[in-house]
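Let me begin by presenting the structure, written as structure tokens, before commenting on it.
In this view, the complex is presented without one of its protein chains, the others remaining in place.
Moving on, here comes chain A:
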Amino acid sequence: MTIDIAIILTPFIMAALIPIFYRRLRKNMIGWVVLIIPVSLFLLLTTYIPRVAKGEVYSHTYEWIPSFNLNFTTYIDGLSLIFSLLITGVGSLVILYSIFYLSVKESLHHFYCYLLLFMGAMLGVVFSDNLMVLYAFWELTSVSSFLLIAFWHHRKASRAGARKSMTITVSGGVAMLVGFLMLYAMSGTFSIREIINNIDVISGHVLFIPALLLVLFGAFTKSAQFPFHIWLPDAMEAPTPVSSYLHSATMVKAGIYLVARFTPIFGGEMVWFWTITGVGLITLFWGSFNAVRQVDLKAILAYSTVSQLGLIMSLLGLGSVAVYLGYSTETVMYTQATFAALFHLINHSTFKGALFMMVGIVDHEIGTRDIRRLGGLMAILPFTFTIAIIGCFSMAGLPPFNGFLSKEMFFTAVLNITELNIFSIHNIGLLIPIVAWVASVFTFVYCLIIVSKTFLGSMKPDIVEKNPHEAPFGMLLPPFILIGLVITIFFFPNLLGEYILKPAMLSVYPTFPSAEEMTPHISAWHRINTELLMTLGVVVLGIILYRFLKYWSKIYRLFPKQWTLNAIYEKVITSSENISESITKRYMSGHLTHYFVYIYVSFVAIVAGTFIALDAFEWNPTNDAVIENYELILVFVMIFAAVAILFAKSRITTVLLNGVLGYSVAFFFVIFRAPDLALTQLVVESVTTALYLICFKFLAELKPERSTKRVKISNGLISVFVGATVTLIGLTVVNYDKFKSISSYFEDSYNLAGGKNIVNTILGDFRAFDTMLEVVVLFIAGLGVFALIKLKAKKGDVDIEN
């Protein structure tokens, strides 16, 4: 048990313990107990920072199923350390926040249990080196996200949102699994590091591009990239701490992690570059464009998260050209895009986490998140207003906040890429900075909307009546810590770059010799350059657009309602449900006879089909016993009786014919040297016949079958085929001599079991357990018979017998 595995397992263990001990605690104590886990994990992980910054990596393998190459390998390097610090750090703040946010009347033990489950799963994702283990944790994050979105499961929207996120992320996850299996097929290993080392072997393989696309599909669905982003706004039905934690800071970044982790493998492919950059930029634009039209604060933040994730994604795409170009002093500048991506990833978690908590406070204190009903809250929520303004300005890319630094680096990266002459960038490459800039303008606009519609202007009368007040200290502390980071990072960005980002760059570009070169010096002031002019343009145009919002917001109505992505998704889901239901109804008719037909037809098709396909039929009558005349008579009597049952008009006739069959079987037992069987058969047959006759007293007389001729013929054909199949197999099996008979063992029954009747010793000694269970079957059948006869409709039920 190494410390790395313990880090992953601790949240799971705690999640398992909560249901056991929560009753012993006061309800408001659960959160404090749970808080210990992420805080201690965070502190433990910070001790890794200086060591990892020196370039050390930690890997431990716990052999799980070595024969299938499945090993529980943990791997701590710069990249996974960034994510794990975010998971535990933001996790601590979110749990602290939710202690005050959630009422003690909620089922808190479920909430914290799911949250810890998520935390463990997410740590598992970033620490796993084995693809299969990574996949398992990946899906576990989807499951815990599902549970948390549906936390208020009495609300229909919560359930729908949970289902939607589950459907989209899990289908992406399954595609990713297929991609992983392809990688395994190409490289013969599930270990990511080994795949990276064998990159030359697999890069020319036919499955390489399909695997690339499938892995990206998984990453895009998880990170809410266009057009799969539609689940994220619906996921906002979750309690706000969850939105702040899973749906902005950590889980949605799992896709980013995956792309960064796989850049050494797939980076350098044109498909990889264009798919990630293109999808990222479209998401960036579409998210920010749509955020402007929202009226729910959480919806604005959801679309803004979508947009920011697109930004980070596109930066990773831009950075992947460095892998294609290989290392040289000129190409190293293209790695800056990846650096900016990781930098912005951290910045986004800080300001977006704070903003979500801010919205939670507004919702908690005022009772609504609708910006049409809010306004003028600055006077009563001054601290919350501070959080909002710092968070929003950071998101909009203004100094002195960390968002400004990463936004400038983003602009640098999109400008740099246009100078490249590969991947046909020279044709449409100019679009990259243009889209990025336009999207940033919209980002600025919705940031203004959040701040001014919520906190500026005049308060609505119904809110004044409620006399709201500022949130408790416990709810303000976590967002203040986050905005404290927002400002600190702006002033000391290179501390972060040196200790946290530099080692991560080595994980993304393992072939590059020195991390120093890939770590640019971040500074707020360069001198007047294109990037700064772009930011100024964003501010000016943003303010103009915000001023004239009501004039140009009409363009949102241009999009037809039935062609939004959500409507298409709903249409696909409902129509596939309808189609599958109608198909199922077509064969699940509720007629027992139909089901019998399915069983018999598949029996004939599979068994006889295999028999014919393998040419297994074999008939060798030379070893057959001699047929005596009386045996022949008995055979014909049985055939006659059997066929006559089909045509019998009265039930007495059928039962008597059945009796004839039963007694003939007993005669056969006598002929074939089985006296015990003959005796049993005679007794059982007599009792059965009597039973039939008793039952007839209560049952209706046989009616002629009212089936149509067609049904009768098809039933007849099925019966003949079933009979023929049994005969053919029987004839073949009789002469089967590939195995020696085991029966001679039982012939020593006197010495082994002390009995001279071999059949009896088998039943009563060798296979006594069988016989005992047979008695149990008889007993259960007897109970069933008794119950069915005694059963009466209960009082108050509808008595159908009358």
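Definition applied: a contact is a pair of C-beta atoms (placed from the backbone, for glycine too) under 8 Å apart; a residue touches a chain by one contact, two chains touch by 3 or more; residues count from 1.
Everything that follows uses one rule, which is that contacts and distances are computed from a predicted model.
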Undepicted complex member, UniProt protein name, chosen from "Multiple sugar transport system permease protein", "Peptidase M16", "Na(+)/H(+) antiporter subunit C" or "Na(+)-translocating NADH-quinone reductase subunit D": "Na(+)/H(+) antiporter subunit C"
Full-complex contact with the absent chain, from A:Ala16, A:Ala157, A:Val540 or A:Leu646: A:Leu646
Out of A:Glu194, A:Glu577 or A:Asp676, only one touches the absent chain, namely A:Asp676
Quickly run down the residues of chain A that touch the omitted chain. 590-593, 596-597, 600, 619, 621, 623-627, 631-632, 635, 638-639, 642-643, 645-646, 651, 654-655, 658, 661-662, 665, 668-669, 671-677, 680-681, 684, 687-688, 691-692, 695, 698-700, 702-703, 705-707, 715-716, 718-720, 722-724, 726-727, 730-731, 733-734, 741-743, 746-747, 749-750, 756-759, 762-763, 767, 770-771, 774, 777-778, 781-782, 784-785, 788-789, 791, 800-801
